[in-house]
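Only one protein chain is missing; all other protein chains are in place.
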Amino acid sequence: MAERAQPVNLADGIGVAVAALVLLAVMGPLGAVLWRAESFSGLGPADWAAVRFTIGQALLSAALSVGLAIPVARALARRRFPGRGILISLMGAPFILPVIVAVLGLLAVFGRRGAASEILGFFGLPPIEVYGLHGVVLAHVFFNLPLAVRLILQGWLAIPVERFRLGATLGFTASDVARHMERPMLRAVCPGAFLVIFLICTTSFSVALMLGGGPRATTVELAIYQAFRFDFDLARAALLGLVQVAICVVAGLMVVWIAVPHAAGTGLDRPLERWDRSGTVARVSDWIAICGAALFLLLPLGAIFVRGVGGLFDMPGLIYAAALRSVLLSLATATVAVALSVPMALLIARGRARGLFETIGALSIAVSPLVVGTGLFVILRPFVSPSGSALPVTGLVNALAALPFILRALVPAIEQAERGYGKLARSLDMSGWHYGRHVILPRIRRPLGFGAGLAAALSMGDLGVITLFAAPQQGTLPLEMFRLMGAYRMEEAQAAALLLLALSLGLFWIFDRGGRIHAAT
Amino acid sequence: MLQLEAISLRMGDFHLSADLALAKGRRLGVLGPSGGGKSTLLSVIAGFLTPDAGQIRINSEVVTNVPVPQRPLSLLFQEGNLFPHLTVFQNVGLGLRPDLRFDSDQQGAIGDALEQVGLSGMDARLPGDLSGGQRSRVALARMLLRQKPLALLDEPFAALDPGLRSEMLALVDELCVKTGLTLVMVSHDLRDVEKLCTDLCLLEDGAISLYGPLEQILANPPAALKPWM
Partner (left out) sequence: MKTPMIASGLILAAGAALADDPVLTVYTYDSFVSDWGPGPAIEAAFEETCGCDLQFVAAGDGAALLSRVRLEGPTTEADIVLGLDTNLTAAARESGLFAAHGIAPQGLTLPIEWTDSDFLPFDWGYFAFVHGTDLDAPDNFPELAASDARIVIQDPRSSTPGLGLLLWVKAAHGDAAEGIWSDLADNIVTVTPGWSEAYGLYLEGEADMVLSYTTSPAYHLIAEEDTSHTAAAFDEGHYMQVEVAGMIQGTDQPELAQAFLEFMISPAFQSVIPTTNWMYPAALSATDLPDGFDTLIAPEKALLYDDEEAAAARDEALAEWLSALSQ
């Protein structure tokens, strides 16, 4: 692609600059923590046990999330029913909830006094014992299944309609469709989705500890907490942060090695029509997948709703102020995240040093927010006051954290647009700007809206960096919710959690919908 | 061979109506502006869309409600005709059996089809390694192999440069003569239609504004055809 015109090289330059920024924002703080360390220590056997547990549970969680997402995404791609759009939007919810809220929601279903245990009790069976590795995996699947469904559903929708028409004239059966259209798509999409979810699960800490049932379920992130708080051993914290980077790099390289390029071909911009949806088996299995996923994801959300709705209108005023602050913060985060992700996605989609840039793009979820936050704190403190920079820093860190998800959604869409229209644009001698605006943008609106919504929602629910920086008057909604919990005010906290859920979902929905209006695909 | 009888299809504001009759071996070029209904017409014939009224006959059998796979026709798109993960041989073979379990007779037939389009020896290549012209040939080979009496072509060679396009049209012409294929080709270029077709139909705003044997029309081109010349 050396013949590409000058302005596009500028875009490449911006992409490289963003990648460099991400690398700096992740590795810089790690280095700062290491630099600040007074003594050096290695990792002990307990740390390695934590590494093993972390990788094991993350592999299991990611495999199950992706594996279960495939039938659900297929069902959602094939079926049209009233409420489908709402269901897809609601599916974004678990992913963006603060951990404790989601866990309490899950326990309302799977806990000792949860609905599922009640039903078992009705048949004289003992209640569910949710604590243990299976509990950790259950919660991680709850958090990440919807993300996997969305990413895989994008892949399904990206199969061009010509393919299905061609298949229909060639007399494809459902298994032929699976073999020639769906499996190649899944091979292209699933490794990336697996990577993202695997990495999210490697930095899990609260979920693993709370549902893991005790110190057996010690993750690297918890070991980092211990190093920071219990031992004040910064060198060990930074080393453990490096271990997280190493896990990310190895996982990233493996995925690049396994994944085949997504080769969907050009689709005419028409809604998906399918010719393989009529069989009874397919119909039944689709409805089982849709209903199963809906129940699994929506019952805990329903519990959060039921508990919170009573107190929703008599919360202290400062909760609403915090909510406003959080909304503004997440809008800013979404803006920054989109601005950062587009040039980087263009770069990755053009295939330049793809593995390298994809891995850099994934780093920001693989590395402990505690290490990054602390490192940024050490770096920034000589120049700005921590409370003065709390919201900008939180916004930037959240934008970086959202980057991998947006990239995951954007890159295939850009690749597809490039493949289909790149030549044409070059033959018309289109400039980089016009090419981006008229060719690429209309074709990435949907993933871009999804990504921006995810960034906004993630930022709403974030409880990471803000805790290190925020001044008392600057609490975000999740922080105030946690403060309410810390002051025994569970009912108000539950109402705040519902408000948080509603606002996150609302933002996500607006962006996601906005992306679909006038979207080409 | 192909009859469209008082076809009517409404999609939102758009209304398609068509009456056509094409004898065996005739080749119809469908010309018209974008949004005029060219591709919709092909979709109706192929069975992707069911008309609100009217009948479609192929070989005098009514196929209006016959599902797509059971209609005796082949399709060729501008792009997306090939599966990128399958070899040239497999892509052609899909026309015989989608599960790709070919017996030796079938393998021979696939080889013959490839030879007819001038792709002998390319069996093991993947579509990604082929030129645009070669990819079109693979799709043509599959069409030949399927031996369906009716072929629907949706701007099949629009992405190729003019030289290659002429070459491909000549090849299709040759194959049609050899096999007695009946053909409907949607195009936006009258020159392509001239090279391949025997009949012409102009489709504007969902209605056929001009229809007849190509030679007749070209001998005395009506005003409606002027923009296309």
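Letters A and B name the chains as they come in the text, with residue numbers starting at 1 for each one.
Everything that follows uses one rule, which is that a residue touches a chain if its C-beta (ideal position, glycine included) is under 8 Å from a C-beta of that chain, and two chains touch if they have at least 3 such contacts.
Since the model is a prediction, treat every value here as computed from it, not as a measurement.
Engineer: For the chain that does not appear here, which of the shown chains does it touch in the whole complex?
Structural biologist: A
Engineer: Of the residues A:G56, A:G85, A:P215 or A:G310, I need the one that contacts the missing chain.
Structural biologist: A:P215
Engineer: For the chain not shown, which residue from A:L34, A:L138, A:L329 or A:V342 touches it across the whole complex?
Structural biologist: Here the residue in touch with the unshown chain is A:L329.
Engineer: Which subunit A residues touch the hidden chain?
Structural biologist: 36, 46, 100, 103-104, 107-108, 111-113, 131, 205-206, 209-216, 222, 225-226, 228-230, 232, 316, 318, 325, 328-329, 331-332, 335, 374, 377-378, 381, 385-388, 390-392, 395, 467-468, 470-475, 479-480, 482-490
The rule is simple: only the chains that are shown with their structure count from here on.
Engineer: Under the stated contact criterion, what part of subunit A meets subunit B in this complex?
Structural biologist: Residue positions touching the partner: 160, 162-163, 165-173, 175-176, 179-181, 184, 260, 263, 265-267, 273, 275, 420.
Engineer: Spell out the part of subunit B that touches subunit A in their complex, as residue ranges.
Structural biologist: Residue list for subunit B touching subunit A: 46-48, 68-69, 71, 73-75, 77, 79-81, 83-86, 94-95, 98-99, 128, 146.
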